[in-house]
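I have placed the structure first, in the form of C-alpha coordinates, so that the comments after it can refer back to it.
With one protein chain removed, the remaining protein chains of the complex are shown where they sit.
Right, chain A next:
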Amino acid sequence: MTKTYPKASRPSLDSVSVSIEKGEFVFFIGPSGSGKSTIIKLLLHEVTPNKGRVVVNQKDVTSMRSWKIPNFRRSIGCVFQDFRLLPNRTAYENVAFALEVIGKTKAVARRVVPEVLELVGLGGKEHRYPHELSGGEQQRVAVARAFVNRPLILLADEPTGNLDPDTSIEIMRLLDRINRTGTTVVMVTHDSNIVNQMRRRVIEIESGRIVRDQARGVYG
(Lines give C-alpha, C1' and ligand atoms only; values in the text may rest on other atoms or scores of the structure.)
Protein backbone atom coordinates (compact mmCIF):
# COMPACT_ATOMS: atom_id res chain seq x y z
CA MET A 1 0.00 0.00 0.00
CA THR A 2 0.98 3.63 -0.39
CA LYS A 3 0.76 6.47 2.07
CA THR A 4 1.39 10.06 1.11
CA TYR A 5 1.04 12.76 3.72
CA PRO A 6 -0.61 15.94 2.57
CA LYS A 7 1.96 18.52 1.42
CA ALA A 8 4.68 15.85 1.13
CA SER A 9 6.58 15.80 -2.14
CA ARG A 10 7.03 12.03 -2.15
CA PRO A 11 5.09 9.20 -0.50
CA SER A 12 6.10 8.23 3.01
CA LEU A 13 5.53 4.63 2.04
CA ASP A 14 5.53 3.75 -1.64
CA SER A 15 3.87 0.53 -2.79
CA VAL A 16 4.92 -1.35 0.31
CA SER A 17 3.59 -4.86 0.76
CA VAL A 18 4.35 -6.82 3.92
CA SER A 19 2.76 -9.80 5.53
CA ILE A 20 3.45 -10.63 9.17
CA GLU A 21 2.35 -13.92 10.65
CA LYS A 22 0.82 -14.42 14.05
CA GLY A 23 3.47 -14.79 16.74
CA GLU A 24 6.30 -13.30 14.70
CA PHE A 25 8.87 -10.83 15.99
CA VAL A 26 9.65 -8.26 13.31
CA PHE A 27 12.04 -5.31 13.21
CA PHE A 28 11.44 -2.41 10.87
CA ILE A 29 14.72 -0.60 10.40
CA GLY A 30 15.87 2.30 8.30
CA PRO A 31 17.11 5.88 8.57
CA SER A 32 15.00 8.68 10.02
CA GLY A 33 12.22 9.73 7.71
CA SER A 34 12.27 6.44 5.83
CA GLY A 35 8.65 5.73 6.72
CA LYS A 36 9.04 3.18 9.53
CA SER A 37 6.86 5.04 12.00
CA THR A 38 4.16 5.45 9.40
CA ILE A 39 3.77 1.66 9.51
CA ILE A 40 2.83 1.85 13.20
CA LYS A 41 0.38 4.67 12.55
CA LEU A 42 -1.23 2.73 9.73
CA LEU A 43 -1.59 -0.36 11.91
CA LEU A 44 -3.26 1.74 14.61
CA HIS A 45 -5.52 3.47 12.11
CA GLU A 46 -4.13 6.81 13.18
CA VAL A 47 -3.62 7.45 9.47
CA THR A 48 -5.14 5.69 6.47
CA PRO A 49 -3.32 4.69 3.28
CA ASN A 50 -4.03 6.51 0.02
CA LYS A 51 -3.82 3.27 -1.89
CA GLY A 52 -4.04 -0.31 -0.79
CA ARG A 53 -5.28 -1.99 2.36
CA VAL A 54 -4.17 -2.63 5.90
CA VAL A 55 -5.46 -5.93 7.21
CA VAL A 56 -4.97 -6.76 10.89
CA ASN A 57 -6.23 -9.97 12.40
CA GLN A 58 -8.29 -10.68 9.26
CA LYS A 59 -10.04 -7.33 9.58
CA ASP A 60 -9.68 -4.66 6.93
CA VAL A 61 -8.68 -1.63 8.97
CA THR A 62 -8.82 0.67 5.98
CA SER A 63 -12.55 0.43 5.53
CA MET A 64 -13.35 0.10 9.22
CA ARG A 65 -16.13 2.31 10.56
CA SER A 66 -14.79 4.97 12.89
CA TRP A 67 -16.91 3.81 15.82
CA LYS A 68 -15.37 0.34 15.56
CA ILE A 69 -11.82 1.62 15.83
CA PRO A 70 -11.68 1.88 19.65
CA ASN A 71 -12.64 -1.76 19.97
CA PHE A 72 -10.10 -2.70 17.32
CA ARG A 73 -7.35 -0.87 19.21
CA ARG A 74 -8.01 -2.98 22.29
CA SER A 75 -6.40 -5.90 20.46
CA ILE A 76 -3.19 -3.91 19.98
CA GLY A 77 -0.71 -2.81 22.61
CA CYS A 78 1.58 0.10 22.02
CA VAL A 79 4.92 1.28 23.39
CA PHE A 80 6.69 4.49 22.43
CA GLN A 81 10.09 6.06 22.72
CA ASP A 82 8.73 8.73 25.10
CA PHE A 83 6.82 6.21 27.32
CA ARG A 84 3.62 8.35 27.36
CA LEU A 85 2.81 7.70 30.99
CA LEU A 86 0.47 9.93 33.00
CA PRO A 87 2.78 11.88 35.34
CA ASN A 88 0.21 12.36 38.11
CA ARG A 89 -0.51 8.65 38.45
CA THR A 90 1.53 5.87 40.02
CA ALA A 91 2.80 2.87 38.08
CA TYR A 92 -0.18 0.88 39.31
CA GLU A 93 -2.65 3.64 38.41
CA ASN A 94 -1.15 4.10 34.97
CA VAL A 95 -1.73 0.46 34.14
CA ALA A 96 -5.12 0.35 35.87
CA PHE A 97 -6.19 3.45 33.93
CA ALA A 98 -5.83 1.55 30.66
CA LEU A 99 -8.19 -1.09 32.02
CA GLU A 100 -10.72 1.22 33.58
CA VAL A 101 -11.24 3.41 30.52
CA ILE A 102 -12.24 0.40 28.49
CA GLY A 103 -14.83 -0.55 31.08
CA LYS A 104 -13.05 -3.07 33.28
CA THR A 105 -13.97 -2.90 36.95
CA LYS A 106 -11.64 -1.92 39.77
CA ALA A 107 -11.79 -5.52 41.00
CA VAL A 108 -10.40 -6.77 37.70
CA ALA A 109 -7.66 -4.15 37.86
CA ARG A 110 -6.74 -5.19 41.41
CA ARG A 111 -6.30 -8.76 40.24
CA VAL A 112 -4.55 -8.19 36.91
CA VAL A 113 -2.35 -5.13 37.39
CA PRO A 114 -0.03 -6.50 40.13
CA GLU A 115 0.40 -9.63 38.02
CA VAL A 116 1.52 -7.76 34.95
CA LEU A 117 3.74 -5.37 36.94
CA GLU A 118 5.41 -8.44 38.43
CA LEU A 119 5.84 -9.84 34.91
CA VAL A 120 7.70 -6.74 33.72
CA GLY A 121 9.88 -6.81 36.83
CA LEU A 122 8.40 -3.90 38.74
CA GLY A 123 7.12 -5.87 41.73
CA GLY A 124 7.35 -3.60 44.78
CA LYS A 125 7.39 -0.38 42.80
CA GLU A 126 3.67 -0.20 42.09
CA HIS A 127 3.14 3.02 44.00
CA ARG A 128 6.00 5.03 42.57
CA TYR A 129 5.21 7.95 40.29
CA PRO A 130 6.89 8.06 36.87
CA HIS A 131 9.34 10.77 37.97
CA GLU A 132 10.46 8.45 40.79
CA LEU A 133 11.35 5.71 38.30
CA SER A 134 14.32 5.36 35.96
CA GLY A 135 13.82 5.50 32.21
CA GLY A 136 14.02 1.74 31.93
CA GLU A 137 11.47 1.32 34.70
CA GLN A 138 9.14 3.83 33.09
CA GLN A 139 9.34 1.90 29.85
CA ARG A 140 8.49 -1.26 31.78
CA VAL A 141 5.37 0.45 33.07
CA ALA A 142 4.52 1.38 29.49
CA VAL A 143 5.05 -2.22 28.40
CA ALA A 144 2.87 -3.41 31.29
CA ARG A 145 0.14 -1.00 30.22
CA ALA A 146 0.39 -2.18 26.60
CA PHE A 147 0.30 -5.83 27.61
CA VAL A 148 -2.28 -5.78 30.39
CA ASN A 149 -5.15 -6.41 27.97
CA ARG A 150 -3.27 -9.40 26.50
CA PRO A 151 -3.25 -7.90 23.02
CA LEU A 152 -2.65 -10.02 19.93
CA ILE A 153 -0.11 -7.54 18.66
CA LEU A 154 2.42 -5.35 20.43
CA LEU A 155 3.65 -2.35 18.46
CA ALA A 156 6.86 -0.71 19.67
CA ASP A 157 8.01 2.56 18.15
CA GLU A 158 11.71 2.91 19.04
CA PRO A 159 11.10 1.69 22.59
CA THR A 160 14.81 1.84 23.42
CA GLY A 161 15.44 5.21 21.83
CA ASN A 162 15.76 6.98 25.19
CA LEU A 163 17.54 4.21 27.09
CA ASP A 164 21.17 3.26 27.62
CA PRO A 165 22.41 0.02 26.00
CA ASP A 166 22.14 -2.16 29.11
CA THR A 167 18.63 -1.02 29.91
CA SER A 168 17.70 -1.43 26.27
CA ILE A 169 18.70 -5.04 26.40
CA GLU A 170 16.55 -5.60 29.47
CA ILE A 171 13.56 -4.10 27.67
CA MET A 172 14.28 -6.33 24.68
CA ARG A 173 14.33 -9.40 26.93
CA LEU A 174 10.97 -8.32 28.19
CA LEU A 175 9.57 -7.93 24.67
CA ASP A 176 11.04 -11.27 23.75
CA ARG A 177 9.28 -12.88 26.71
CA ILE A 178 6.01 -11.29 25.67
CA ASN A 179 6.57 -12.60 22.14
CA ARG A 180 7.00 -16.11 23.51
CA THR A 181 3.48 -15.94 24.97
CA GLY A 182 2.23 -15.85 21.36
CA THR A 183 1.96 -12.11 20.97
CA THR A 184 3.09 -10.73 17.64
CA VAL A 185 5.71 -8.01 18.19
CA VAL A 186 6.35 -5.32 15.59
CA MET A 187 9.21 -3.05 16.53
CA VAL A 188 10.49 0.02 14.75
CA THR A 189 14.10 0.86 15.60
CA HIS A 190 17.44 2.08 14.39
CA ASP A 191 19.36 0.53 17.24
CA SER A 192 21.80 -1.75 15.39
CA ASN A 193 23.07 -3.49 18.53
CA ILE A 194 19.66 -4.74 19.44
CA VAL A 195 18.81 -5.95 15.98
CA ASN A 196 22.09 -7.77 15.71
CA GLN A 197 21.66 -9.47 19.07
CA MET A 198 18.08 -10.56 18.59
CA ARG A 199 18.50 -12.18 15.17
CA ARG A 200 14.88 -11.88 14.18
CA ARG A 201 13.12 -11.00 10.95
CA VAL A 202 14.38 -7.62 9.70
CA ILE A 203 12.59 -5.46 7.18
CA GLU A 204 14.62 -2.49 6.00
CA ILE A 205 12.90 0.54 4.58
CA GLU A 206 14.55 3.33 2.67
CA SER A 207 12.76 6.31 1.18
CA GLY A 208 9.43 4.59 1.59
CA ARG A 209 10.40 1.34 -0.12
CA ILE A 210 11.34 -2.05 1.26
CA VAL A 211 14.96 -2.75 0.35
CA ARG A 212 15.45 -5.90 2.41
CA ASP A 213 13.27 -8.50 4.14
CA GLN A 214 15.36 -11.11 5.86
CA ALA A 215 14.59 -13.79 8.41
CA ARG A 216 17.10 -13.84 11.31
CA GLY A 217 18.69 -10.71 9.89
CA VAL A 218 21.19 -8.18 11.15
CA TYR A 219 21.28 -4.40 10.96
CA GLY A 220 22.64 -3.38 7.49
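Heads up, the rule we're going with is that a residue touches a chain if its C-beta (ideal position, glycine included) is under 8 Å from a C-beta of that chain, and two chains touch if they have at least 3 such contacts; residues count from 1.
By definition in this document, contacts and distances are computed from a predicted model.
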Chain excluded from display, named as in UniProt, from "Hydantoinase/oxoprolinase family protein", "ABC transporter permease protein YurN", "Cell division protein FtsX" or "FAD binding domain-containing protein": "Cell division protein FtsX"
Omitted-chain contact residue, chosen from A:15, A:57, A:71 or A:192: A:71
Residues of chain A (touch criterion as defined above) contacting the omitted chain: 44, 66-67, 69-74, 76, 78, 84, 86-87, 97-98, 100-103, 105-106, 145, 149
